[in-house]
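The other protein chains are all here in position, but one chain of the complex has been omitted.
We just call them A and B in the order they show up, numbering each chain from 1.
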């Protein structure tokens, strides 16, 4: 964001400087510790769910990932619906945003928020407002990576 | 906020409790079980020999061997810091076993689920619940599970 400095008026640049000074005061270490603990706990919970599926259903370590992710998104729906996930997000920052439950929260909260505009235009149209870019860049990056790799394997004899 | 953490911890603990109430082989994944190998098909290589061979490998602890009519299943656990190289260990072990015992077909897996099912099968056989034919069928189901991809 700093690279479009030239376009700004001196007053704006001064504001940016002031802004930066205040932003730097955010307690980095504390944020990271919180992200670490909450993110770690969410992943530990995910591990527990994975073992639950391995023990009680016919899933292997290889295949248990999908039901685990679905369960995490389901839990995230409950927390989002009761307004708890936002509190968690304020406390832990990336700790609750980076796990897949954060992705679920982004989709679900958008869906709930726009319900008043109707199911087709409101829910359907806004659901992926926040998560859409994740899907777009994920799919496109995966396409490029897989394409390069396939070409290397087929014609490069990798 | 505290309530959220409390709820999460409670869920985790509840999960652990559920697992502990399971009557058969509940601790197979937590501690070293070293189940006795199973020999459904009585001819050919002895399972004890295969098991010794596998346990001689440094990265591996806890081995379950089941020898059926067509396939021999070798399930094992990998020491945690070696799990990064798990796929390679699996490949090497399969090659090594197939070279050593040419007449056998090996299915090799480090998946906890496969190990757990092997222990459960062992327990059911010990309890006298099944004959050789049923045991072989169960073995085939386990192998099918292993071949499933995510």
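The rule is simple: a residue touches a chain if its C-beta (ideal position, glycine included) is under 8 Å from a C-beta of that chain, and two chains touch if they have at least 3 such contacts.
The rule is short, and it goes like this: contacts and distances are computed from a predicted model.
The UniProt record for the undisplayed chain lists the protein name "Stage V sporulation protein AE", from the options "ABC transmembrane type-1 domain-containing protein", "ABC transporter permease", "Heme exporter protein B" or "Stage V sporulation protein AE". Not every partner is drawn; the one left out touches chain B at residues 29-30, 80, 83-87, 112, 149-150. Interface with the hidden chain, as seen from chain A, comprises residues 1, 23, 26, 28, 31-32, 35-51, 61, 65-70, 72-74, 76-77, 80-83, 92-95, 97-104, 107-108, 110-116, 119, 123, 127, 130-131, 133-139, 141-151, 154.
Here is the rule we go by: only the chains that are shown with their structure count from here on.
Our note on geometry: chain A versus chain B, Cα centroid distance of 35 Å, whole angstroms.
Across the complex, chain B is touched by residues 41-42, 44-45, 48-49, 51-52, 54-55, 58-66, 79, 84, 87-88, 91 of chain A.
Partner chain A is touched in their complex by these residues of chain B: 1, 4-5, 8, 11-12, 15-16, 18-19, 22, 29, 111-114, 116, 145-146, 148-150.
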